[in-house]
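The complex appears here minus one protein chain, its other protein chains still in place.
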Amino acid sequence: MKHPPIHYSDYLGLEKLLSAQNPRSAQYGKLVHDEMLFITVHQAYELWFKQILFELDSVIKVFSEPSVDDREIALAVSHLQRIVEIQKLIIGQIDILETMTPMDFLEFRDFLFPASGFQSHQWRLLETKLGLKLQHRQHFNDEAFFKVLKPEHQQQIQQAMQSPSLFDLVEAWLERTPFLKMAGFDFWQTYKNAVLEYLQVEQSFVEKNSRLSPTEKEKTLQQLQMGRDTFQKFFEKKEYEAMQAQGQFRISAAALHAALFIQIYRSEPALQLPFQLISRLLDIDEKMTEWRYRHALMVQRMLGKKIGTGGSSGYDYLKSATEKHKVFSDLFSLSTFLIPRSRIPELPEEVRKKMHYQYGS
Amino acid sequence: MKHPPIHYSDYLGLEKLLSAQNPRSAQYGKLVHDEMLFITVHQAYELWFKQILFELDSVIKVFSEPSVDDREIALAVSHLQRIVEIQKLIIGQIDILETMTPMDFLEFRDFLFPASGFQSHQWRLLETKLGLKLQHRQHFNDEAFFKVLKPEHQQQIQQAMQSPSLFDLVEAWLERTPFLKMAGFDFWQTYKNAVLEYLQVEQSFVEKNSRLSPTEKEKTLQQLQMGRDTFQKFFEKKEYEAMQAQGQFRISAAALHAALFIQIYRSEPALQLPFQLISRLLDIDEKMTEWRYRHALMVQRMLGKKIGTGGSSGYDYLKSATEKHKVFSDLFSLSTFLIPRSRIPELPEEVRKKMHYQYGS
Amino acid sequence: MKHPPIHYSDYLGLEKLLSAQNPRSAQYGKLVHDEMLFITVHQAYELWFKQILFELDSVIKVFSEPSVDDREIALAVSHLQRIVEIQKLIIGQIDILETMTPMDFLEFRDFLFPASGFQSHQWRLLETKLGLKLQHRQHFNDEAFFKVLKPEHQQQIQQAMQSPSLFDLVEAWLERTPFLKMAGFDFWQTYKNAVLEYLQVEQSFVEKNSRLSPTEKEKTLQQLQMGRDTFQKFFEKKEYEAMQAQGQFRISAAALHAALFIQIYRSEPALQLPFQLISRLLDIDEKMTEWRYRHALMVQRMLGKKIGTGGSSGYDYLKSATEKHKVFSDLFSLSTFLIPRSRIPELPEEVRKKMHYQYGS
Partner (left out) sequence: MKHPPIHYSDYLGLEKLLSAQNPRSAQYGKLVHDEMLFITVHQAYELWFKQILFELDSVIKVFSEPSVDDREIALAVSHLQRIVEIQKLIIGQIDILETMTPMDFLEFRDFLFPASGFQSHQWRLLETKLGLKLQHRQHFNDEAFFKVLKPEHQQQIQQAMQSPSLFDLVEAWLERTPFLKMAGFDFWQTYKNAVLEYLQVEQSFVEKNSRLSPTEKEKTLQQLQMGRDTFQKFFEKKEYEAMQAQGQFRISAAALHAALFIQIYRSEPALQLPFQLISRLLDIDEKMTEWRYRHALMVQRMLGKKIGTGGSSGYDYLKSATEKHKVFSDLFSLSTFLIPRSRIPELPEEVRKKMHYQYGS
């Protein structure tokens, strides 16, 4: 009541919004019924992309502070969770688009040339802000992807590429995790010992196990040795840096250690929200991947082996990008380095207490 | 290539589309983060409402012809099916909106006054075009619902109210179904006999059934009698007209008979698509109802027992409208009049043949 | 390898599981195709009900402790979240069941007599464990609902009725929230003052507002007075107890205050998980309600106005239970008592600090 009254229609800008559906088929010939669906689905995507970017920006802002306020973490998690919910929804939009048949698509496809999803700057912005670097992108017609974008959008992407991405900020935040070296406790050394002991016990067990045939025994020991090798590379600084140099890992060793620490001791109060945060990042990355894959399948169904409107060999590009554009794959790999809960070293009381609330003490 | 090239961004009118999100909180104070979600969700609704109306209009057009071309039925069915898919999607949007909490909503709610979903003309248009009549609407603050709409939208609704709705057109189309009286065959008479015979057999069975206790027997016979009474009202023209007058049924007797006929003999080629059509109408009506219900639950969660921004007692109105605004409830009632398949009269060969394709003959 | 090897098939008990589909139509006549779907859908429900109960029991266990360990709260939240995800899934199963038509259902319906969903003891157990009391249940054929259950299941329910429900335990846990009276701070008194002040300011504003017509002014002032009355009842112990006695509220005043406190100060570290907990309880209750409603709609579609196999008037009972069986409706009403964030009293530093982690201090 302190503000001028407003009508629903004006509040939502419906005049603008509902006048933005302009089928080219109607403009250059006769309206093709299904072009309207094609437009609506893509507009709905772009609306939701804007919302995802909005949530993402707020999370980026939280992590841009040199020291992240504990009171902001729950907020960041809830915004990431919202992104996941939106992603689930828009993946479902593909089912709707597929009620359009290839025959129907063909009827207006020519009018679209050379418009193409490759020109969606919001999608590119999203990938960039999450942390996809130029050098990790799938090449497409030997041109940088942003050449097909409008100049004002190129600028937006450029700016995003020059600013810290969510990946960068989360990496830095993880590196600052205070509990890994504290009061004489050294998580990384302790964990290494626990792993080696665990592998040793497993090996003795296999060697003494009379239930296994010699072939089985050999095979199992080989697998154990492979496991040991994997851990070895992970534990030795030089080996890890070598893997980073080869592009097998992108995240810093310190951040990876912290992520593992959070995963393992996630029930301690101060780690509960950080654990949720990492889980939501994995969810978002997985849903991005799922979206790309479903999109690729749909393109194949609509076009068969034809060339996409953007001039790409559509399906092939989309398929390669599906995996390659994952941002947090290092966090997916964390599982490789887990050992059973019973083997996990207990935290010293002094460290554990630091992660609890003041009120109980 | 025969048309000027177009960029993805211009094709989708992204400049318009993505500049239509203008949070009032930012305008009159400080941006409240969740207002953006509120806007996006409602804009996505309105986008999809436009698409649903577009599909609905195309179906209405098909059924507006004095004689509906068989080649158009499959198209109409596929457009109705698309509406159902869209409905499923947008019901899911409520889960996203509920990631906003009452606390967050309260922070920008005052800026919205008196905007309210009651002012969505597309939703009203949708209800009207499906066939919801003014007299069947839930009253709301004792005013015709369209007083809160903008003049240009009132006009659209008025026009829709004066044109035949999908309900009217489907009713007329059903009435024209050719096979119910053909070559000496009278479906309605035949079906009535089959029903009466069925009820008679059931009654004898119960009466002779020694497994039932006297109380159970009496109760079962009472239920059978209730079933007989229901059928009776349905079979007698006068009784049916009386029920219509009381508002228990809206659809004409002839249309109801045809719908039953289609339901029963749905496997005959000429009835396969009509059967799908009726099923999709039920789906659409059910999803409208589900949407209204979920919307009511959400309003309750956001507002508790507060008054809605539109000045209504929100939840109560929404709850009452949920059921009352169903359009095809008579088709839901069809199940009341079904008897087991084994009791269904066989169609005379001559009638049956008429419903088959020419090629096989 | 320390355990005997096991085959996937044995691990999952597939022999048992996949031999439990025994259509009655096949046994007493000729297999009706759709009976298999009917069985599968209901078995899938029961499987998931068991899982939901399993998660619920674990949450109940956490809250059964006289003092709930902070490390367990995140676990409880994640199990509640899992229940919500399962609920979303099984609500979707109704769409699958509706691919069966009334005609198909009628073909095997007689064989089912008097089996009915009313006899699902797991559903009853679920309602009971959540906190639905006998006296709050919708009556059904004038008999206590558990008369239709098997004796062993009656016993399970009886036992659950005699044990504290999730509602009871959460209520008690809320009552124990330490921060509402602490170091001279009295949340309830402080909040009451803030509310009264807010209402006073609003009233002055309306009275001086020259933009409003006399009618509008009067109406708005009336609404404000209604708001004040609502708060009044809430603030006065006697009034609240009177509402409890009339069944308008079930939860204790102290628990309600704590829930409001958590809602309002949810960003403080020690309240972040409690806030998630309350939100998930609302989600679960809402999904239960949604499930009931969709189930009622489906029954109506399958049976029309016929009597359910369990002898109930199906749809009517289901409709009444939909709302009445809500367990946490008092928490939904919390929104009624919220005021804008800018009006919310700040916490004294001393209290606020108690809710933070030790490590930063």
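Think of it as A, B and C in the order they're written, each chain with its own count starting at 1.
Convention: contacts are C-beta pairs under 8 Å (C-beta built on N, C-alpha and C of every residue); 3 or more make two chains touch, one makes a residue touch a chain.
Nothing here was measured: the structure is a model prediction, and the numbers come from that model.
Set against the missing chain, the residues A:Leu89, A:Val195, A:Ile264 or A:Ala321 yield one that touches it, A:Ile264. From the set C:Leu112, C:Met161, C:Met182 or C:Ile344, the residue in touch with the chain omitted from the display is C:Leu112, counting the whole complex.
Of the options C:Leu47, C:Met226 or C:Ala242, the residue whose C-beta touches the omitted chain is C:Leu47. Residue-level contact of chain C with the missing chain is found at 1-3, 5-14, 16-22, 24, 28, 33, 36-37, 39-40, 42-44, 46-48, 50-51, 54, 58, 78, 81-82, 85-86, 88-89, 92-93, 95-96, 99, 110-122, 150, 153.
Hidden from this view is one chain, which touches chain A at 88, 95, 98, 101-103, 106-107, 110, 223, 226-227, 230, 263-264, 266, 279, 282-283, 286, 289-290, 293-294, 297, 300-307, 332-341. On the side of chain B, touch with the chain left out of the figure occurs at residues 1-2, 70-75, 178-179, 205-206, 209, 212, 220, 266-270, 272-273, 275-276, 353-361.
Here, only the chains that are shown with their structure count from here on.
Our note on geometry: chain A versus chain B, Cα centroid distance of 40 Å, whole angstroms. Averaging C-alpha coordinates per chain places the centre of chain A 32 Å away from that of chain C.
In chain B, the residues touching two or more other chains are 88, 95, 110.
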